[in-house]
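One protein chain omitted, others in place.
So that you can tell them apart, the chains are marked A and B in the order they are listed, and the count of residues begins at 1 in each.
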Amino acid sequence: MAEFDAIVIGGGLVGAAIAYGLARAGIAAAIIDEGDIAFRASRGNFGLVWVQSKGLGAPHYQRWTRLSAEEWPALARELGERTGISVGLEQPGGLQLCLSGKELEKRHAMMKQMRREAGNFGFEYRMLDHTELAEILPGLGSSVAGASWTPYDGHANSLNLLHALHKGFIERGGAYLPNRTVTEASAAPHDFRLQLGGEMITAPKVVLAAGLGNAKLAPLFGLSAPVRPQRGQILVTERTHRIWSLPLGSLRQTQEGTIMLGSSEEDVGFDTAQKPEIMRNIARRAVLSFPWIAQLQIVRAWAALRVMPPDGLPIYDQSEEFPGAFTANCHSGVTLAGAHANAFAPMVAAGALDPVMAPFSAKRFDVPAQA
Amino acid sequence: MFRLRPEVPAATIVVEVEGRSLRVPEGASAAAAILLSGLASIRDTPVGGSPRAPFCMMGVCFDCLAEIDGVPNRQSCMVVARSGMRIRRQRGARNIDPAEAPGELPSFPIPESRSGGA
Partner (left out) sequence: MSVDFAIVGAGPAGMAAATLAAELGLDTLLLDEQGGPGGQIYRAIDRTHAEASNPSPLGADYLAGRSLVADFRASGANYRPATTVWHVDPDGALSVVSDGVSETITARRVLLATGAIERPLPLPGWTLPGVMTVGAAQILLKTADIVPDGRTVLAGQGPLLYLAAMQLARAGAPPAALLETTPHENYHAAARRLGSAWAGRRALAKGLGWQLALRRAGIPVRHDVRGLRALGRDRVERVVWDGGEIAVDYLLLHEGVIPNTQISLALQLTHDWDTAQLCWRPVVDEWGRTSLPNIAIAGDGAGIAGADAAILSGRMAALGLAAALGRIGEADRDRRARPIRAALALEQGFRPFLDSLYRPAPSVLAPPEDDTIVCRCEEVTAGQIRRGVRLGAPGPNQLKAFTRCGMGPCQGRVCGPIVSAVIAEARGIPIADVGTYRPRAPYKPVTVGALAGLGAAK
């Protein structure tokens, strides 16, 4: 029976970032992770560190996202120095293209609301029309009506991030236990015993970061994590020379030179099959945005399942019934890596979430929707 | 270097490999033309800059990527050589010209933006 100071269930971007933060704080932590074939949202994401559309109607989420974006450079630098892996962070600001006047209007209204809700915290944005955009985006398609821009957005290499977090975790003494699932758990305040098939591990703290697996695990620890899968598909083109210096929301160019095309949302349960019609729609929006993209070959594509809470906002919680149990759930594991490593992990280390996290609790689903 | 079997009276066409004209049998692939030309390698790998030449000739290994008639990243073993074809070394990442018109595209409606809370 192995004892740890903290057990993190889930080795994806959320679990790895939290575990890294804990290990960095000197806490003897273990990550429990599944095997090679698992849903693993972390292997399928787009790589955006995206701020401008996060938290409409939920200022606490807007602020949490901004905090994460501000923590990101320090995290990236630290990971680079400690592990030698560059996570390729660039935060030049971001543009979200709109392909019709209607889309542009809707986007503008959204930006205005974000600023209103930000209050004194502030929210800087600009709306650009086609002409202004065409000056900075070569070969812009005539269908593009305009775009929203904020200085906060960026992108990174999410696979390198996962690799670096794992490496950093292990190098700080963390124990990585893959190919295991929690078959049984017994919870008591500050005393958690997890059965992993034939072995048992215990700790006074446990963090549920198992993505879609959290839904079933949470009740065992006096928590609730009603997350559901939402499928997204992504296309990747051959490498080209550097064309864009900014991420464009649904399009971005990686440091290797490949161009990633998204985005899509489908409610299809736990199905990671690709659908040519959706791939076609992604390709169409890309071609309408930049006709020259039509010539590029798509060399890779996939479908993955986002971890989606009912209202799209993250669920962060601590168990009242079993103090010491925490959970983190979100669909933006890249964007929120800064917050997870540098803000959430210290809260777990200290034993309790800050009061500022209260709006993220799953208790919000218990009350009837406000009119 | 590869060479034509002298016993075979093959119909040939003329193609260019790295600017040099040469005769290749009709029906031969662009990769075959590369091998006939005596070029030691057709590309350098994007990661390490290592020289590569055709390896499997059946479209599996993607080592034969070359620029053919101005379009890079084409599996030369899967492209049949045509008269006047220009075959060149693959030079790193593709150099696409955003200003260049891509040609006729079928028209289609604008799909919904589904980026939601991305």
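Here is the rule we go by: contacts are C-beta pairs under 8 Å (C-beta built on N, C-alpha and C of every residue); 3 or more make two chains touch, one makes a residue touch a chain.
In this text, all values refer to a predicted model and were calculated from it rather than measured experimentally.
Chemist: Give me the visible chains that the unshown chain touches, in label order.
Modeler: By the stated touch criterion, the chain not on view contacts A, B.
Chemist: Among A:C98, A:V182 or A:A283, exactly one should touch the missing chain; which is it?
Modeler: Residue touching the chain left out of view: A:A283.
Chemist: Per the definition of touch given earlier, which of B:V17, B:A32, B:A66 or B:M85 contacts the omitted chain?
Modeler: Answer from the full complex: B:A32 touches the omitted chain.
Chemist: Given the full complex, what residues of chain A touch the hidden partner chain?
Modeler: That gives, for chain A, the contact residues 33, 35-37, 42-43, 159, 162-163, 166-167, 170, 176, 178-179, 235, 237-238, 261, 273-274, 276-277, 279-280, 283-284, 286-287, 293-303.
Chemist: Touching the hidden chain in the full complex, which residues of chain B are there? Just list them.
Modeler: 1-8, 10, 24-25, 27-29, 32, 35-36, 40-41, 45, 47-48, 50-63, 65, 73, 77-78, 80, 102, 105-108
Going forward, only the chains that are shown with their structure count from here on.
Chemist: Hey, which residues of chain B end up touching chain A in the complex?
Modeler: Within the complex, chain B contacts chain A at residues 46, 71-73, 92-103, 105, 108, 110-118.
Chemist: Provide the residue numbers of chain A that touch chain B in the complex, in ascending order.
Modeler: 46, 48, 50, 53-54, 56, 96, 98-100, 103, 138-139, 143, 238-241, 243, 249-250, 256-257, 262-265, 281-282, 284-285, 287-288, 290-292, 294-297, 312, 331
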